[in-house]
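One protein chain is absent from this view; the other protein chains keep their places.
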Amino acid sequence: MLSSFKKTGLILIVSVLFLTLTAPVSYAVDLEVFTMFGGADPASGAYQDAISEFESMYDVDINDDSSTMDDSVKVRIENAFQANNEPDLTMYFTDEQASPIINSNNVVSYTEEIFPEYPELKDRYLEDPLEQQCWKDDHIYGIPVTGFYEGLIINEDLFEEHDIPLPTNWGNFITAIERFNEEDIVPIGAGLGRVPHYIIEHAILVMAGAEQHNAGLKDGVPQGWIDGLNLIKELYEMNAFPVDTLNMGWEQPREMFRRKEVAMLPEGNWALGALSENYDTMTILPMPVPPEGRGEYGSIIAGFTSGFYISKDAYQDEKKGEMVIKLVKHLTSKEVMADIVEANAGLPSVKGINVNDLEGLSVVEREGVDLANLASSIVLPTDAKISRPAFQEIVDGVAYIVEGEKTAEEVLESAREIEMEARRGEE
Amino acid sequence: MMDKLKKVFIKSNIGRIFIYAFLIFWALTTIAPLVWVLNNSFKVTDEIMDSPFGFAENLNWENFQVAVERVDIIRSYINSFIMSGTATILVLFFGGMAAYILGRFEFKFKKFFTTIVALGLLIPAFSTIIPVYDLMIKLNLINTYLALILPHTASNLIFAIFVLSSYMSSLPDSIEEAAIVDGASRFQIFTRIIIPMSRPALATVAIFSFLWSYNDLFSALILVSDRSVRPIVVLLNEVSSRYGVDYGLQAAAVVLTIVPIFLVYLLLQDYIVRGLARQGSVKE
Partner (left out) sequence: MRQFEDDKKVIIMFLIPAFAFIFIFLLYPLIRTFYNSLFYILQNTNPRYVGLGNYQKLFTDSGMITAIWNTLIFMIAAVLIEVGLGTVLAILINFIKRGAKFFRIVYVFPVVVSAAALGLLFSLIYNYRVGLLNTIISWLGYNPIRWITRDSSLWAVIAPVTWRYVGFYFIIILTAITKIPKTLYESAEIEGANRWQKTRHITLPLIFSDIRISIIIAITGVTKVFSMVWIITQGGPMNSSQVLGTYLYSVTFQRRLFGYGSTIAVFIVIFGLLLVVLTNKLLKSDDDSGYGTPGM
């Protein structure tokens, strides 16, 4: 037995070394690329097509490492930048979550280096999306892909069937909750225990208004944030959420919405793709504002929070430098962007894309884009405003607040402490 | 009274029936999930949600087709086998050697080494993954097979040493003594006596080392994420996404990851059984 183990062992070890050491066929340039278009992302097909097209245009091999985002993948990317092992081109978040990427000093500033040399790259972008990418030091490090928007996704047919008016104002919204409860349909789909993110964002937006929402926590806890979290408690006490909401993530509420067990779903454009079979019977509306709310009806949560980062090493590399720019130009071209928009129902960031010309978009997806385009104001989500651990403190706190174990003030005060600790190192 | 009951229970067929009833009950609990997963892999999500525990109405292979498109499945199987297989063999070799020493020798620093092993059992993977990642970058091994083989070998060695040294320590001394009289060296004793006699324990260690290495999605996502080297478990990650829930697809992915390891398990299980038969202490 030992000798057979020995043999297989040796064979395996040798083959491992062999496979590890042999380099694949060589191309003029090898590029390592990471994007968030992995797995079941609606745009992964459009992205893969764009990559193959690029490979057929140039003597280049794209080593594509795109994967579905979860916390461990995010940590890997953050660490790759810290450890000087970043991909040549990375698509990643450009909001607060980008700080480990940008602080690593391993990405090129478009403002300083790339735009002066390639002004056409800057020119192809719409002004707003590009401006949103400005980091705290007024540099742009990542140029945007498509934008997202959030809203109240509505199962219109349920409203019609039970003769309930659409929640276009607060009164209707409350009526809808009461009426759906009578009909044994869950009014609002949300997992307060695990993924209360969307309801937090919407509740704070309507209660705090854009200005307080954007203030973050550094100058104290805004009253509007407290009111926002208390609003969630109020809705919870009205039985607006599923009975087991405290043990739900985002998957179940969405699944229940798809199966018409839920009437209203606060979520983002990425959910629309997953709900394609409901296209004919759903619409998307802004979250209504309660009378005491500081928000304005029609103000929505949206933005451009992901972009392409170019590695400094790659940019300064003789061969890679030029190729990586070519790839960025290709991926941000009008044609590729239009394909991506069509796939993920996101907001275009480059000029010349008319959403109404894209045949692949459904009515509700166009309504979503309109919602964003016609919004009275656009606000980035709460987690783009405060540090990661502080936001998680609020997320974890929601269950305690709605159950009356902690007050909104307590949770936000402790989130603020965490925020201040996180910011202490910044200066 | 108790004694009498005990006698009735043990001697009679009633006792046997109870034993079988209990063993069968437990077997049902362990088989049911497999059947459930396999069954659901042939359903679309709606069918799963409507009757999560009902039988699939017809064999629907669509989930498997979609799953196979997500990853380069043959390549991933090969990657998995190379990485987990190599790690397992290294574990058996080096673990067997260390266990022989710790199980059958007395020496000065023995306590030190046993403490290290106990310590090793306690080190949480979540806290070492980032230092290991940095180390792999420094060694220029990230996204190579070794990036996963080396840490997997280390963590499985701990378990291997634990189980093997306990097993080896209670093998009778007489056989080893006889070999010494015959003029065998320590190495010969190890390879010709201890290893063959520890066969059932080695097979047990092999099974679990392979299983853990094979099923470790977390380290794989961080250390070997590249398409050319990633193992089959990443399929599980590729089918779960923030864009939709597809229970049927997830079940199909689970089936695809289980099938090969299942075969390995049955193969190694045979080693244990043969070991048992040879040792002859268990009545077949």
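Some notes on this structure:
Per-chain numbering from 1; labels A and B assigned in written order.
Definition applied: contacts are C-beta pairs under 8 Å (C-beta built on N, C-alpha and C of every residue); 3 or more make two chains touch, one makes a residue touch a chain.
Please read these numbers as outputs of a predicted model, since none were measured by experiment.
Of A:D244, A:D280, A:E322 or A:E335, it is A:D244 that touches the chain left out of the display.
Contact with the undisplayed chain is limited, among A:Y58, A:Y118, A:W170 or A:Y400, to A:Y400. For the options B:Q65, B:N140 or B:S169, the residue in contact with the chain missing from this view is B:S169. Those residues of chain A that touch the chain absent from the view are 71-72, 75, 78-79, 82, 99-100, 103-104, 193-194, 242-244, 246-247, 249, 256, 261, 387-389, 392-393, 399-400, 403, 405, 421-422, 424-425. Although one chain is not shown, part of chain B still touches it, namely residues 6-7, 10-11, 15-16, 19-20, 22-23, 26-27, 29-31, 33-34, 36-37, 49-53, 90, 93-95, 97-98, 100-102, 104-107, 113, 116-128, 130-132, 135, 150-151, 153-155, 157-159, 161-163, 166-167, 169-173, 180, 185-187, 190, 200-201, 203-204, 207-208, 211, 215, 217, 233, 236, 247, 250-251, 254, 257-258, 261-262, 265-266, 269, 272-273, 275-276, 279-284.
The criterion applied here is as follows: only the chains that are shown with their structure count from here on.
Contacts from chain A toward chain B in the complex involve residues 1-2, 5, 8-9, 12-13, 15-16, 19-20, 24, 38-42, 63-65, 67-70, 72-73, 75-76, 79, 83-85, 250-252, 254-255, 259, 270-271, 273-274.
Across the interface of their complex, chain A is touched by residues 45-46, 49, 70, 82, 85-86, 89-90, 92-93, 130, 133-134, 137, 142, 144-146, 149, 191, 195-196, 199, 218, 221-222, 225-228, 234, 237-246 of chain B.
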